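Sharing a structure with you now.
All protein chains but one are shown at their positions in the complex.
For subunit A:
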Amino acid sequence: MSDSTALRDLPAYEAARGEADHPHSAVARFGADTPLPLDAGGVLTPFQIAYQTYGTLNAARSNAILLCHALSGDQHAANVHPVTGKPGWWETLVGPGKPIDTERFFVIASNVLGGCLGTTGPSSTNPATGQPYGLDLPVVTIRDMVRAQAMLIDHLGIEKLLAVVGGSMGGMQVLQWAASYPERVFAAMPIATAARHSAQNIAFHEVGRQAVMADPEWRGGRYLQEGTSPRRGLSVARMAAHITYMSDSSLHRKFGRRLQDRDGHTFSFDADFQVESYLRHQGEAFVDRFDANSYLYVTRAMDYFDLAADYGGVLANAFKGSKTRFCLVSFTSDWLFTTADSRAIVHALNASGAQVSFAEIESDKGHDSFLLDEPEFSAITRGFIDAAARAVGAL
């Protein structure tokens, strides 16, 4: 955590910045002999992947499950977060005795390429300059992220994953895994996701990026070098995005029109309403743990995702002859990645003859449902993972 001397007045942010090069995680380093080819052209070398593991790899190496995180997630799926001190983002689902049972499975979670918690991303030090990459890092794609993850899985000596599981952008990675490495994935669980990012979702991302870039402290992406931080811009981006992760009914249930610590309207632009206060808090908390340029890179990767486009425009061709078994899950109130998006994937999988389960879970909590305690979702995850483990003799 020594290379962020300009940010001493932002201790939380400095802690997050420190994670970029020297994370509180295991790190796999890939040198000049193992460059990462990028969709944007050229290669990334050297690069590193920060990852957490839970549980023990069995002798047959057949019980490994890879978790893929979403846009604002990281590798700290089932442990206390080193920056925020909060529980892991998927402790509802992952842990001892949980549906993804770390007493029986070897669970791997890695930070995505372009991220900011220890895998090479725009806040990492560019070895060519000794400065943070900033916008000098090539734009990365979901396929690049998955290519990097496959190198990590090689590094861990695992030939075939029992399962790859993830929601939202994590679900995109799961689909990409199944398409790129069908022989390395026994079971795939893409949750609350889509095979391509919709125009509406690209539009939301663009609002977020513009908010970041409109912040004068962004400094053309060189804020780390210049000792500033586009906190307001990133915070607004997060506030806008957070609305899309919830639903009208869950916002109403949580906040209604209730006022924040006051008896009446102040006739000002203070956060009179609880929902305003909540969003401001969400924005602030996010800025403490997330890098603004990473936000640009990772949202861009999602925007570029269109799996069918890589297969002649026919999604079914992405899964042709696949032996992987799939379980898709959507949530009724998710308007960001709808049931129709999941169904389109199911149709393609049916057309390709793959074995597929699909369940729609009733929930009014919107897109974020996959991160929350939804008993039916947990039961389905457990059933699907256990059946896969039985089928490969890993139970």
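Basically, a contact is a pair of C-beta atoms (placed from the backbone, for glycine too) under 8 Å apart; a residue touches a chain by one contact, two chains touch by 3 or more; residues count from 1.
The rule is simple: contacts and distances are computed from a predicted model.
Participant: Determine which name in "Methionine biosynthesis protein MetW", "Rod shape-determining protein MreC", "Dipeptide ABC transporter ATP-binding protein" or "Quinol oxidase subunit 3" the UniProt entry assigns to the undisplayed chain of the complex.
Facilitator: Missing chain, per its UniProt entry: "Methionine biosynthesis protein MetW".
Participant: Taking the full complex into account, find the residue in A:A64, A:I361 or A:A394 that is in contact with the omitted chain.
Facilitator: A:I361
Participant: Which is it among A:I49, A:C327, A:L371 or A:A394 that touches the chain not included here?
Facilitator: A:C327
Participant: For review purposes, identify every residue of subunit A that touches the missing chain, sorted by number.
Facilitator: Interface residues of subunit A facing the absent chain: 325, 327, 343, 346-347, 350-351, 353, 355-362, 376, 379-380, 382-384, 386-388, 390.
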